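Starting off with a structure, shown below.
Here we show just some of the chains, and they stay where they sit in the whole.
Letters A, B and C mark the chains in the order given here, with residues in each chain numbered from 1 onward.
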Amino acid sequence: MTAESMKAFVMKKIGSVGVVDKDIPEPGPNDALIKTTAALVCTSDVHTVSGAIGEKTNRTLGHEAVGVIEKLGDAVEGFSQGQRVAVNAITPDYRCDNCLRGYTSQCTTMLGGWKFANMKDGNMAEYFLVNDAQANLALIPDELTDEQAAYCCDMLSTGFMGAEHANIPIGGTVAVFAQGPVGLMATAGARLQGAGYVIAVESIPERQELAKKYGADVVVDYTREDPVEKIMELTDGAGVDSAIEALGAQVSFEGCVKVTRPGGTISNIGYHGEGDYIELPRMAWGVGMSDKTIRTGLCPGGKERMARLMRLIQNGRVDPTLMTTHRFGFDEIEKAFEMMKTKEDGIIKPLITF
Amino acid sequence: MTAESMKAFVMKKIGSVGVVDKDIPEPGPNDALIKTTAALVCTSDVHTVSGAIGEKTNRTLGHEAVGVIEKLGDAVEGFSQGQRVAVNAITPDYRCDNCLRGYTSQCTTMLGGWKFANMKDGNMAEYFLVNDAQANLALIPDELTDEQAAYCCDMLSTGFMGAEHANIPIGGTVAVFAQGPVGLMATAGARLQGAGYVIAVESIPERQELAKKYGADVVVDYTREDPVEKIMELTDGAGVDSAIEALGAQVSFEGCVKVTRPGGTISNIGYHGEGDYIELPRMAWGVGMSDKTIRTGLCPGGKERMARLMRLIQNGRVDPTLMTTHRFGFDEIEKAFEMMKTKEDGIIKPLITF
Amino acid sequence: MTAESMKAFVMKKIGSVGVVDKDIPEPGPNDALIKTTAALVCTSDVHTVSGAIGEKTNRTLGHEAVGVIEKLGDAVEGFSQGQRVAVNAITPDYRCDNCLRGYTSQCTTMLGGWKFANMKDGNMAEYFLVNDAQANLALIPDELTDEQAAYCCDMLSTGFMGAEHANIPIGGTVAVFAQGPVGLMATAGARLQGAGYVIAVESIPERQELAKKYGADVVVDYTREDPVEKIMELTDGAGVDSAIEALGAQVSFEGCVKVTRPGGTISNIGYHGEGDYIELPRMAWGVGMSDKTIRTGLCPGGKERMARLMRLIQNGRVDPTLMTTHRFGFDEIEKAFEMMKTKEDGIIKPLITF
């Protein structure tokens, strides 16, 4: 059989990207081949190209894509060709020890559920392969657009996880550090988890505005005032029940530990990309006896969660498309990627259509 | 009314201790006055005298004591004079916001449930006052000696908390870093919480031996081999489900993060006494996305927990008196305290009788 | 000291009510005396007068009231005369074993946190006494009206608890059986806990309309269609993740068990007032192996929770005053009570002002 070819947006080597021709992959017994219809560009791809996870020669980028089932492996049941599906950024195998323990994002090894662009080709291509398709393909309801569904692949799943891990008591107080797309969804998630008062930390005006639309009661501009002091003031000195770190930086992580009440939870969703250590402020951490908890996690996947995330959009609980600041065809993918690198023109998320 | 006087072992000022005369205190409406019968000396008092929590002029030391009810406040119900009682090191008021949230050890402020020697006189004295006595007095069953009950005040409560917070799956693997008296009780606690394999880290032979008696399957001597490497080897490269930090040092905290599996829990019970920061190893922490959880806590108090801890001793689940290496009368308290400072003669816990 | 007198609305004996003169009570050391400003009438008082909890001669009714601090016991700290406060229907002592275990509504004995009208005089009177005031008095923010605050005493606390106990996954499906005031707040609570699809079961048009305002996506009228069949149809045969029983009847409890998915939770908040047994349908319960969980509970109290509930109103998350269908002065209390018995004129909650 002669494989047909397709266009794929790849990391040629560290620091270099481009569109290349690749063979359309052939699904194994538990795989599915998807014809891509829409995708979102993620800042983590920018990190990957910068070398954050090492040299990945000619690796297709992308992990937030939806499409149509083109071909199914022999052992995949319950799906059929032509169905519209969304695929989470994380595609576990659901059979390894870590999956069986319930930590599917840590499939086989730490962060091992993250396969697209990390351990195999991603999905910023005309076609892409989904492993363990029976669990990883999520049917898109007719009422949802491709764009809406694409936001469930990472932005909603990761952002909402930030709130789910934060152990927010009903009516509790929450601080969300940084309002990039994942932080914005953490803010929306905090509302969906019952927060009574949500403080967003952000300096960019467009993101401040979106933070309010997604449910922040107040936005603290860290360029104008010390966010830790301000959050303590806003909470009458008590601190917050829960703090969500959505940036991946020492300053915001440290801020989270400081503003969290004894007994409260720091939920980390930011990717900490630099340094050998992240530092815990000893006194704010109560010398290790404060009953503060630090949770971490990685975008939970699987069709069942994806169905719940899509239901939230369908029933009007959240509209992620407010974050789509730019739209491009796949032939303009290099331009879109460049903009995500420079963050020019107030870009938040660019939608790529195929 | 003329107050009678009693002997109390105090921190005169930073670096200096001694026995002084004090007035026997008078209970307020919710208090109880206890006539001390037995007490244990804790290393944290050594830290206190070294200045760890600031200058405390003439403050009575001690927080692990049992005795007999001498006098009850007017509003205290359900107890009567002459009953034998144990009082946890932590005596919350159960009425503040933090208590109502369930974090009684953080009463009113961070670590604020810790009142003995920290916020008011401790109980290394002939008499001591218990605030909120109705919740903080725990009746000692006839079957228990004073010595056994005294171990519930801090050693069992803190050590077992380490295991309770560690989220140990039944049959799971646990590493306990350091086998001082609290670490030994964390080892015993790991067994009581269903651990299938317990690795203790310790170098002192007497403590290694006790660790095995309390349930360690294997003891790693960190002076002979790298404990992180050894624990990874002992777990076939998987790491442990749960790691318990019972020392309060960078090296052991960092080791805990490194040996814990993705999705596992690091349970901190060590008091981190030095430095501005405790450092999290970034890669072992999965760049903040490993699903690892870090829990902290402070000796949970209250009569209901105390009753459960005493029940475990009464029904043969654990024998803490193996840790009593030395015995003194109260008139020898200065010597006992000095030994806890030097750790001479293989001392683990000295029992003081009145 | 000569006690002054006040008006109180009492259950004279089973089946008979009226306003009588009583002495204004005197607070003990841990009590507070509150001058009532507003109160809500609850259907459970109707049950009480019918004899549901036995003969209570001359017992003052009422458990949903707010007011102003008139006098404080000597041992109460952190409050002062003249402050506006709300008091939860449940007033635990926070010192008994059950409170220390975290089940404050079960203070000392089963349901023992429920003291107003049950174990002592209620608060449908010009003044009322609050036990353990330091934990049970909740300051009302200036931004809140007495009416808004009064809803936190039982309606929000119980209704939201129904959702909190229901273990709703984010975006999950929830069915709420019955939309009386507590059921309506369970519907609002399900939204606050992240439900993606809320099905309310109700037949009365005014309550159906309110259910939609409080967040139901669809309302099933059980007089027109079988609610179990309809809910299974609305969920494509899967059933719901969580079902909330807000009526206290065999038919709705049984319906909850039947519509809940394997692994899902049935959260009971209805008061089951009749019969020796409530029946679990064996097959729908999976012969006891379905991984279905049945939770129960009783209106959680305490100032910390009250503050969170009031915050939710203050920040616009919920407006309970939509349920105030009628308003009366205290001199019309007998009429209001009679209407709650007959449920005439579409009454949901009548507000009583003093």
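Definition applied: contacts are C-beta pairs under 8 Å (C-beta built on N, C-alpha and C of every residue); 3 or more make two chains touch, one makes a residue touch a chain.
Everything numeric in this text was worked out from a predicted model, so none of it was measured.
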| item | value |
| --- | --- |
| Total copies in the full complex, given that 3 are placed here | 4 |
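Everything below uses one rule, namely that only the chains that are shown with their structure count from here on.
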| item | value |
| --- | --- |
| Turning angle required so that chain A lies on chain B, C-alpha fit (0 to 180°, nearest 5) | 180 |
| Same or different residue numbers at the chain A/chain C copy interface, by half rule | same |
| Whole-Å gap between the CA centroids of chain A and chain C | 39 |
| Contacts with two or more other chains, residues of chain A listed in rising order | 169 |
| Chain B partner contacts - residues on chain A that touch it in the complex | 97-98, 101-103, 105-106, 109-111, 169, 238, 245, 248, 253, 261-263, 268-283, 285-298 |
| In the complex, chain B residues that touch chain C | 28-30, 74-75, 93-97, 99-102, 132, 134-135, 302-305, 307 |
| Partner chain C, residues of chain A touching it in the complex | 160, 163-164, 169-173, 189, 192-194, 196-197, 217, 305, 307-312, 315, 317 |
